[in-house]
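In this view, the complex is presented without one of its protein chains, the others remaining in place.
The chains carry the letters A and B, assigned in the order they are written, with residues numbered from 1 in each.
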Amino acid sequence: MKFDTPAGQNPIDQGRVIGIPHDRIDGAAKVTGTAPYAYERHDAAPNAAYGWIVGSAIAKGRIAAMDLRAAEASPGVLGIVTHANAGKLTKGSMNTAHLLGGPQIEHYEQALALVVADTFENARAAAALVRIDYAPEDGKFDLAAERLNGVIPPQGFGGPADTKAGDFDGAFASAAVKLEQTYTTPDQSHAMMEPHASIAAWNGDKLTLWTSNQMIAWGVGDMAKTLGIPKENVRLVSPYIGGGFGSKLFLRADALLAALGARQVGRPVKVAIARPQIPNNTTHRPATIQRIRIGADKDGVIDAIAHEVWSGDLPGGGPETAAQQTRLLYRGDNRLTAHRLVTLNLPEGNAMRAPGEAVGLLALEVAMDELAEACGVDPVELRIRNDVQYDPEAGPQRPFSSRKLVECLRAGADRFGWSKRNPRPGQVRDGRWLVGMGMASAFRNNLTEKSGARIGVDGQGRVIVETDMTDIGTGSYTIIAQTAAEMLGVDLDQVTVRLGDSRFPVSSGSGGQWGANSSTAGVYAAAMALRAKLAEKAGYPADQAQFDDGLVRLGNQSQPLAALAGGQGLWAEDSMEYGDLDKRYAQATFGAHFCEVGVDMDTAEVRVRRMGGAFAAGRILNPKSARSQVIGAMTMGVGAALMEALDVDTRFGFFVNHDMAEYQVPVHADIPDQDVLFIEELDDKSSPMKAKGVGELGICGAGAAVANAIYNATGIRLRDYPLTLDKLLKAQAA
Amino acid sequence: MTADHVTRRGLMQGGGALLAAAPLASQAQAQAATTASVSKGAPMTPVELTVNGREVHLQLDPRTSLLDALREHLKLTGTKKGCDHGQCGACTVIVEGRRINSCLTLAVMHDGEDVTTIEGLGTPEALHPMQKAFIVHDGYQCGYCTPGQICSAVSVLEEIKAGIPSHVTEDLDKVTFSAAEVRERMSGNICRCAAYSNIVAAIGDVAGEAEA
Partner (left out) sequence: MKPFTYERATSVEAAARAAASVQGARFIAGGTNLLDLMKLQIETPTHLVDVNRLGLDRIEKTEEGGLRIGALVRNTDLAADATVRRDYAVLSRALVAGASGQLRNKATTAGNLLQRTRCPYFYDTRMPCNKRKPGSGCGAMKGVSRSLAILGVSDACIAQHPSDMAVAMRLLDAQVDTVDATGARRAIPIADFHLLPGDTPHKETVLKAGEIITSVTLPGPIGGTHVYRKVRDRASYAFALVSVAAIFGKDGTARFAFGGIGAKPWRTAEGDAAAAQGAQAVAEATLAGARTTHDNDFKRPLVEKTLASLYRQQEARA
């Protein structure tokens, strides 16, 4: 099915099941511990041996010598995989560094060996006996020091590296109010709760991999490419994923090494990347340096805006596209964005929840707060004044498909009690706490991806959906079941959803907040095909048949789905593809974050007291799970603002705080009640679901709202994230 | 309502049946599993545990953590390994009535002791009130920290009842239920999906019912 004209009325609009805050259908499995995650498939691979990864102790150089004798002689060892015995491996198209290093070493903790043993304890102990002599080489690890060596990166997911409209320099020079500031954000770690984990089993030349992966088809493709085997010989199974946030978009070392280990020892092998290895072995969100210049009139109306971003990655890697939102969020005839990429020999940088916007807004929305103060305009009002209903680079001929930023700002401000904010910073005290309020706009691009599904009705009238879509906590199981129930006129408990298996039709997968809208649109396409088949069997014209109560109806006549499906069942498969509506219309999601913080008047500890926001993201398919996505993302925004940073040792070239004790993410005590309001919106140019993504919107701007609240509380403006008490104390003393 | 993880080929004969079965794989299965993984070289130590009300006898490498004894030997995979270093709380189980991190203790240290895991609290057919409340309040997303959160939550209510103070208790002699107490006491259970406020709501519900 192709979606190339705006959606009209369709069965989803009934809103009988879709749009209802149903409990998750996978809830009982999750709360009882019976949902099986990758490392736990004793059922599927009962005889699995255990693999333990040996990571590089240097950031750059070569293996001079490797001595495996002690490890091989260690109790229970079945085999050791290294570059020397792994056979020819071709780097996956989504990988920047090789998943198995050697003899060349590209980054610290790059996997150099997998030790396979009969037990977990034996594998871990033997891995420590692998002796590696290194020939280290000098590397580059300091983004700030390398900044001037940045080059124009190739175009990737985030669009062109440079964009321009009008005459920025001229307009900025003549602006009544000028703002120019530089902001920095650190490297961040996904820190999902389930480590990267896989079990691999070979049956002849066919590989089955039970793994934890957001993008099944990408995983199949890169596994096949890396091993040099046909895609048909690779099966990935990933029904439950203990968090991803971008860390599990790609084939990673656990999966490849499990496959290589299983091939070598002739039995299934399971591998989890140990927690202290994860930050340096896998991907992370790259640090940025961001320069923002805004020229406005005295009322804060923007005439010129520029956002330039520097980030680093390994050779062949990509930039952190932090200027993305600045192309679309605010008005201004004269504008430019630019991304420059620096070569660094740190571990691989890549996508983490809302790549681009999540850190871009940490800069832009603080800049807007600074502009509001410079102009003496309320921050909410400033954003309303700079709203624009079309793509400001392209002009009015490219309107937004839907854009309710102003509605979000107004409703959010009202609900939060923004009018009670004292605009003069440092004025409000509550005991030992200096109290401040801050806000920020939320913006995240809406992406749609081709997505397929298979849907059937069995002889009992049960509806079954199969797609390789994944549920990484996003609620995919439930919204897909809701979509199928809505389309075929059955109750939610009549639907079975099977996900995360490469034997099922290829879906959009989970990433870039495209998953919910795209995957349900794929189910919509398959369901339309099945409706046609059922109607045909019933002898009704497909465009007049009604589906409800487990029946297909035409006027007064009706036939049960179960009878039409018969003993064989009836199946249909289709996918949803997209035309050029995303070219003709700018598509994005919007929101407004509000936050109240307390800053200890002595120690400068920052604690979030209240948080709330309003969001417009098209049709909300399940308000319960969507709200959870938003509050979870808001919390990650709090982490980014207050504590999250991978600390770089620029001598050794690694992230020093590489575990969950030292890389701190928010805990229960950091997070107060959070309020989420969804603004009603249907986006008929996004998909037949009229939905847009919402899983990443919540992080976009959340941290800036915290930063702005800190300023309002203290009068101290920090521009170097995270905004920790040492920086506040230093600024206070200066 | 089901979210079916079993593939069509593997239909319920395989993992589904085992995972959906009784809280604990039978003793015979447990022993067979252990024998299968006995390795040359490591001296085995006998360990007897009562897990979710059933006695199990294991022969373990003394290095085996309680967590790995549960997950790899008893196949009770409801208890999760998030960090294996006491930094996340996903492995929380209740031993001799108290919640602990099962990753930072050796199984042999618990010989003769009583262990309750998430599987022992309730099953999909017979949910514990806390499990039910987590579903109603969407107190999870990816589900990986969830068993640990629930084991902790059940224990937290006991700890408050027992008058054990916390970091946010104002008067050390007056320990009472509050959202702030729950947040502080649950802080050893990290949820990166950050269902935190939903979890607090779920615990509040159960606490309220217990009082009523």
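Throughout what follows, a residue touches a chain if its C-beta (ideal position, glycine included) is under 8 Å from a C-beta of that chain, and two chains touch if they have at least 3 such contacts.
Source: prediction; values computed, not measured.
When you scan A:Leu561, A:Ala669 or A:Met689 for touch with the missing chain, the hit is A:Ala669. Listed for chain B, the residues touching the missing chain in the whole complex are 41-43, 45, 61-63, 65, 84-86, 89, 92, 98-101, 104-106, 108-109, 111, 152, 155-156, 159, 162-167, 169, 172-173, 183-185, 187-190.
One chain of the complex is left out; on chain A, the residues touching it are 57, 75, 121, 124-125, 128, 276, 432, 600-605, 607, 642-643, 647-649, 651-652, 656-659, 661-662, 664, 666-670, 722, 724-726, 729-730, 733.
Everything below uses one rule, namely that only the chains that are shown with their structure count from here on.
Averaged C-alpha coordinates give centres for chain A and chain B that are 28 Å from one another. By the touch criterion stated above, chain B contacts chain A in their complex at residues 1-8, 10, 14-16, 18-20, 33, 36-37, 39-42, 61, 63-64, 68, 71-72, 75-85, 87-88, 90, 117-119, 121-124, 127, 131-132, 134-136, 138, 140-147, 150, 168, 179, 182-184, 186-200. Within the complex formed with chain B, the chain A residues making contact are 23-37, 39-44, 47, 74-76, 117-122, 125, 190-195, 237, 239-245, 272, 274-276, 464, 471-475, 477-478, 481, 492-493, 495-501, 503, 624-625, 627-629, 631-636, 659-661, 665-669, 671-674.
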